[in-house]
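Before I ask anything, let me first share the structure, which is written out below as structure tokens.
Not every chain of the complex is shown here; the ones you see sit where they belong.
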């Protein structure tokens, strides 16, 4: 049950086909997952979103691909986004995340949520030494 | 302005002193940050929390210390915990996070929040291929 | 799968029937959606909630009905409430939201979530000019 009707023949539209083709080339697979198929209801939103995801996630940068994918997953868990948790867990595994690393990620993410609550509850003043502007 | 009064002479209490000493030894520094100083209002909560942080963050595991610290930071940003963002940014830098890696982390975390909202708004069905139980 | 059992013959209860009738009259439709049917397990909660929704959303005020419905939808997306996203997307469309406006709303909501994370991560001081109390 989605809130928009995904285009039936999305790739008949030139701009949509161009994005899907680029997804397939970039990821080296024929599979295009539902997020992109539904987002195709608005070609501009599809192009802009894929463009940004490709730039941030599929371009070599200061962090390696698996670390970036695990950060993406950690945020998705925090935001309670079911689809995102599924897709980024799958992506992290595809990029080499082992079961032990997955369990480790869960330990860190859930511990962070726990101490975040303690700090939000105690309203502890930030130590002066943490201020980058001093 | 905090919601509890931190103990004035926290280390006069044996259990508190033991935790503070362990923090100093584990981190190889004399500095004990405010979170622990305020949490000392309840010795058991202090012991349990430090014990878990030490086990998860300071014990060798499947993920390296910097990756774990960046995951902790990503979750803290998502939960809008000001103190946590300050302390874990400082910790990540202390463990070697460069300015370029910091910027990269920000790019991933903010992009994840963006696409999380798109998926929460579109309510796209999860692709069958993402199901680990099939 | 809900956490409460919705009353089988809800409208046999006078207070529930009065609310359902008012929903039908106010919205000019026979359809009463599940939220109200389940909330009927507690007549007072049903009355109070519908009363407030009617006052805020169905009474002429400083903002027009479609703008209010889109604000409601934006918050529902941010709070990851699946039912709410579905019902308020439907309501916004019923009040005239076009597909282009829907896409525009998604662009703004997802961009806001993105820059919210950047600010939560950078902890930038608020500019003095933004203070209404000066």
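The chains carry the letters A, B and C, assigned in the order they are written, with residues numbered from 1 in each.
Just so it is clear, contacts are C-beta pairs under 8 Å (C-beta built on N, C-alpha and C of every residue); 3 or more make two chains touch, one makes a residue touch a chain.
Bear in mind the structure is a predicted one, so any value in this text is a computation, not a measurement.
Because all chains derive from one sequence, the complete complex can be expressed as a copy number, which is 6 in this file against the 3 shown.
Convention: only the chains that are shown with their structure count from here on.
Centroids of chain A and chain C (each the mean of its C-alpha atoms) stand 27 Å apart. A separation of 20 Å divides the Cα centre of chain A from that of chain B.
Our note on geometry: chain B versus chain C, Cα centroid distance of 34 Å, whole angstroms.
Residue positions of chain B with contacts to 2 or more other chains are 77-78, 82, 86, 89, 109, 111, 113-116, 118, 120-123. Remark: chain C residues 73, 77-78, 80, 82, 85-86, 89, 106, 109-111, 113-118, 120-123 touch chain B in the complex. Those residues of chain A lying in contact with chain B across their complex are 1-4, 31, 33-35, 38-39, 45, 49, 52-53, 56-57, 61-63, 67-68, 70-72, 74-79, 81-84, 86-90, 98, 100-101, 103-105, 107-109, 111-116, 118-127, 129-131. In the complex of the two chains, the chain A residues touching chain C come out as 1, 3-4, 41-42, 44-45, 48, 75, 79-81.
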